[in-house]
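A quick write-up on the structure given underneath.
Only one protein chain is missing from this complex, and each of the others stays in its spot.
Then we have chain A:
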Amino acid sequence: MKDFVIPWDDADKGTPAKTGAPVTLTVDGIAVTVPEGTSVMRAAAEAGIQVPKLCATDSLEAFGSCRLCVVEIEGRRGTPASCTTPVADGMVVHTQTDKVAKLRRGVMELYISDHPLDCLTCAANGDCELQDMAGMVGLRDVRYGYEGENHVFARAGGEANARYLPKDESNPYFTYDPSKCIVCSRCVRACEEVQGTFALTIEGRGFDSRVSAGMAGDDFLTSECVSCGACVQACPTATLQEKSTVELGTPDRKVVTTCAYCGVGCSFEAQLNGDRLVRMVPWKHGKANRGHSCVKGRFAYGYAEHPDRILNPMIRESIDQPWREVSWEEAVGFAAGRLRSIQETHGRQAIGGITSSRCTNEETYLVQKMIRAVFGNNNTDTCARVCHSPTGYGLKTTFGTSAGTQDFDSVEASDVVVVIGANPTDGHPVFGSRLKKRLRQGAKLIVIDPRRIDLVRTPHVEAAHHLPLRPGTNVAVLTAMAHVIVTEGLVDEEFVASRCDTEAFEDWAAFVAEERNSPEATEALTGVPAAELRAAARLYATGGNGAIYYGLGVTEHSQGSTTVMAIANLAMATGNIGRPGVGVNPLRGQNNVQGSCDMGSFPHELPGYRHVSDDAAREVFEKIWGAKIDAEPGLRIPNMLDAAVSGEFKGIYIQGEDILQSDPDTRHVAAGLAAMDCVIVHDLFLNETANYAHVFLPGSTFLEKDGTFTNAERRINRVRRVMAPKNGYADWEVTLLLANAMGADWDYTHPSEIMEEIAATTPSFAGVTYALLEEKGSVQWPCNAARPEGSPVMHAESFANGKGRFMVTEYVATEERTGPRFPLLLTTGRILSQYNVGAQTRRTANTVWHQEDVLEIHPHDAEVRGVREGDWVKIASRKGETSLRAHLTDRVAPGVVYTTFHHPDTQANVVTTDYSDWATNCPEYKVTAVQVAPSNGPTEWQRDYAEQAGRARRILPAAE
């Protein structure tokens, strides 16, 4: 198979592309036309001429410090730096005169005289711009010798060299070797411009200047560095270098693929030696990430090789037995036999399955197809149930379709950005960086979140308004914003009249205008100062292009769907829909949440969001699948567990999800799983759910298969096989084995054939083919005859359902109330270095940043309970209790506590309740009434759990 190389220009053009009126100049006799504002260096590159450079790279604004790129321009004196000189019409540039050649050699000579000459054994050998430039300028001799003042040698003249600094190896993934640094400041600028963390500075001046992470005394690990890798990427030398490259050598081939962690869906080059993955490098043509990455996608891929990974299928009669390794045939036959016999005894509806938001579209499509066509029922659901199902319901009701309205580039045109219940710098880091970049350019920010997330104040970014609402009062706050917009006459009347159902608008406007919905009337309930809320509403309505980004802090509530509608109402009322810079944007948790929803994972809808009761839609699939489809909706995950406990649901196939750890009310989930006769877990690791499984089918990683992921901007990105599956089969092949063992006769030989079936049955995917994806790199659905190249912005001319529909959003308090026994509100979230239940990230060096879940508690609440920093505390709700360490911080308001759910030892979901969203049953993770008290270690439940898990994970030695 040939490596996939997109015919795009990967050359570094030195400075970023510009947009502007065309300007024509000649470079070394070649005429070239470029946009106004372009640098002479970039214009030369466009003409095919590379000007030597060191401090410039096209991901960063030019800086002009190395002077290697000097050129001569007719009619101008001196030798200007081509990276900082903008083009002008009629300019005549010479890049290769004797004068500049001499200057360049002089510059190089100085650099090299203070640089180690261990090129042959250097990790960047063959991949070093300093080497390249020395060659390019024809440096042959260094007259100064290497004995003078330098940063290279630990000792000089028999004494310790004060200028020498040892290597900093504190970061688990890359090293900083100051002796190789040429102080070009590309790293410092990357950290500022691309990542927005400002962790690096140039300390000192002149010959003394050095790159430094954090404050004096910091190393990379203790500094604010978030290990995004942007500086490593920008460094032209081996100074900042991946440890994996140091260990494995420079790669010789690359395959473009998509990160399998979060919903940003960053494109990466997997760079390899043979089938050995050397490093993941963000791909500069990736339209979601534009060459940037975060620590997870860039570095945390080692789980694929982790010894915990299970590579052989296993079965057992009952869950108190140890696992037995068997052949694929036996495992699949055992599973198929059990599922069929359950159906014979308990009925067709007694089994079901869960598709994975981590797997590809093709894999998800196959799982729901197997359930609908082979199991013969609609008991299919996906983990999006527990995160973004309210987005589906809320946006479909208001806009007519269940998807974010923009692409990520859109943020570059936003003037006011509202972030609600999301923490982009941790949860969606690359989008967080792109957002921060726009905020540094002057866009205004409104944060609506109980917690003071990093974005509220971070270097060179400060939110105009932070509304620290009490958990559970989203609807009241958003309706109060609508009250301000309507009663202060800030509605975009023209948009509403032409684009929306005006009768529904009148009803809605009358509702929100009621005095009881005013910020003043709801202040006592929400805890948000009325004046601040008014100011925020005015800013959103009048500040130019207004965009809303939201996350699970919106959806995971008993009024999750209502909150999504309230957001859609605000966008419609202010006309912030249908063009770049505006819109409603759900930030999706897992990489393929959007895709798994699109692919018909929900029990009530077929691929493309068509209800199962729709005869025409069913007929399309029945024809191709050759099977009847049930016209009634199936069970949702929480319903399946309820039905299991009451004995009506007995078998489940779970692909790539860990519902025991990720779903609320752990005891209830455990009881449901324990009541089943056949639990099939298809995963990389023996996850927590597998403790209750009878069949374990080993899964494959994203590096081992072909397919597509659809990110939060509806962008369909290719996932490309980089190496053979260690477990023998890609996940779609495993589903195929199971379906065929149950009597299907599927004969797919490649995921592209599955995509053909998706395109043939699903109107919004009608134009999608692997060939198109090769050509364009990616497309955003809808992609069909009307929009052959896909749709960056939705609802541009009209809404998917014709007219936008305003919905009345009455605030209803959750039934989960605080009281004397449980006076605090617990809310949950995630942090940058870990991902979801942590199955992958906990098996990488990312653990240096987050070894355990901690409970954030306000110092005041801690003090009255006698809790000090780092103490073990017990957190108890009406459902259960668990223990973890406390961290005192005023990021959370008094009365609110916060934790993450990345570690199974903590099992934060032991305390969460089974309250859920009224429309979709999305669990109410974000609000649990709790009490916190000092404790002396793990609770009895945690000890029992650990013991049970240990027993359930025993594997018999393989019989020979």
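Basically, a contact is a pair of C-beta atoms (placed from the backbone, for glycine too) under 8 Å apart; a residue touches a chain by one contact, two chains touch by 3 or more; residues count from 1.
We take it that contacts and distances are computed from a predicted model.
> What name does the UniProt record list for the absent chain among "Formate dehydrogenase", "SCP2 domain-containing protein", "Iron-regulated ABC transporter ATPase subunit SufC" or "Isoquinoline 1-oxidoreductase subunit beta"?
The UniProt record for the chain left out of view names it "Formate dehydrogenase".
> Would you indicate which residue among A:Ile112, A:Ala919 or A:Ala952 is in contact with the undisplayed chain?
From the options A:Ile112, A:Ala919 or A:Ala952, the contact with the absent chain belongs to A:Ala919.
> Have a look at A:His151, A:Lys254, A:His604 or A:Arg843 and name the one touching the chain we're not showing.
The missing chain is touched by A:His604.
> Could you tell me which of A:Asp12, A:Glu412, A:Glu648 or A:Asp871 touches the chain that is not displayed?
Residue touching the absent chain, from the options given: A:Glu648.
> Tell me which of A:Gln131, A:Thr391 or A:Ser558 is the one touching the absent chain.
Answering carefully, the residue with contact to the hidden chain is A:Ser558.
> Please output the residues of chain A touching the missing chain, sorted low to high.
Given the touch definition above, chain A has residues 349, 378-379, 504, 507, 511, 558, 561-562, 603-604, 611, 613, 632-636, 639, 642-643, 645-646, 648, 807-810, 812, 815, 914, 916, 918-921 touching the missing chain.
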